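A single structure is presented below for examination.
Just one protein chain is left out here, and the rest sit where they should.
== chain A ==
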Amino acid sequence: MNATISGEYHGKAGPLFSLYFKTAFLTLITLGIYRFWAKTRIRKYIWSATSGDGDSFEYTGTGLEKLLGFLFAIVVLAIYLGIVQMALFYFGLNLFTEPRNDIEALAQVGAIYITLLAVLPLLLFAAYRARRYKTARTRWRGLRFGMDNGAWGYVWRALGHGLLTLITLGILLPRQTFWLEKYMTDRMWYGDAKFEQSGRWQSLYPGLKHVLFAVLLIGIGTALGISAESPFLVIGSAFVGYIWLIVGGVYYRIYAFNVMTRAKVLDGAVTFDSGARTGRVVWIVLTGIAAIIGATIVGVLVMGLVLMASLGLSFGSVASVFGDAGPGDFDPSGGILGGILVAVLYVALILALGGLSLVMITQRIIGHVVSSVVVGNAPHLEQVRQRAADPGADAEGFADALDIGGAI
């Protein structure tokens, strides 16, 4: 066995696109019920495309258990949300009436945040449960991964760290990132081997440098622009700074991922390395967006042509009514047929755009990140043994019901 194992990704655009298109169509015609199976099948594809040392990962989740988990979550959420929402409404903090003065407007903004705040613990709870479920349904070399129960501990830690980050205007963001990731990593298992997150949260600070540049750029540019009375300078620096801020955010996430992956240890012996690059991810996102825009333009053009062709037919028929050919040639079915065709094309375009986003952005980023991970001291993995199955009664039902987590 090799001393180190490099992550490999074997997924291809074509097969995943057609899998997405097929399952999204089934989701559409079953009024959303198939979405549990759709998500399962796409995960199976992506997991099986990922491998280390030639051994593929495996996703063992099922659509059925997701449906059952969703039904379970509905019962809990029905009671919680129904009562919370009406209580908030009653106390006059409702979102439906129109504010008559500034104080009322302010109270309503407050009410929106309180409503969000009432759902926020549930969102965090759902996020942890979903990660635990995904981990428990992942296998490599036949051995299960797993995660200990700890969703509520995660909820109050996430709330506390989030508040601290908010109060300090983001200065303590690395602390939040580190401790929340450590909380989850320290509860993760591969077989009977435990993961551990070592390292210091302060080591994430260099990752914020581009965010700092962007903030300084906006601040200084605005100040200079105002003192020089140059709106061009203000708008220009704000625009460049905003773009830089977005890229800086991506840079921070990737920097934190690399640093924290390097500080992970499995079973006190197996080490990890990661060299994901911001430039590559930004390139993937930009080309992905270009592909989506291109496909949208082509799709709209095709729809336009179809509509023109069918209307042209109708125009021709209408002209023939007034012309020499006589009313016998009139055929209104052309326009109807064209309309149906355009509607079908429209639905196909929407599904195709979702598929393109998955294939051109999500899958390529996963591919890049997986290929950038290296496992050290790999022979130790042979000593790992199987762990018991996690029945996970609610699967990721809460995340499904609250609609978080996206496609995979």
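Just so we're on the same page, a contact is a pair of C-beta atoms (placed from the backbone, for glycine too) under 8 Å apart; a residue touches a chain by one contact, two chains touch by 3 or more; residues count from 1.
To be clear about the criterion, contacts and distances are computed from a predicted model.
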| item | value |
| --- | --- |
| Protein name (UniProt record) of the chain left out of view, among "NADH-quinone oxidoreductase subunit D", "M48 family metallopeptidase", "Multiple sugar transport system permease protein" or "ABC transporter ATP-binding protein" | "M48 family metallopeptidase" |
| Hidden-chain contact residue, picked from the options A:Ser6, A:Ser48 or A:Thr271 | A:Ser48 |
| Per the touch definition above, residue among A:Leu143, A:Val234 or A:Met303 touching the missing chain | A:Leu143 |
| Of A:Leu159, A:Ala309, A:Ile350 or A:Ile365, the residue in touch with the unshown chain | A:Ile350 |
| Chain not shown, touching residues in chain A | 1, 10-12, 15-16, 19, 27-28, 31-32, 35, 41-42, 44-46, 48-49, 54-56, 58, 60-62, 64-65, 67-68, 71-72, 74-75, 77-79, 81-83, 85-86, 89-90, 92, 94, 96-98, 100, 137, 139, 141-143, 191, 350, 381-386, 388-389, 391, 400-403 |
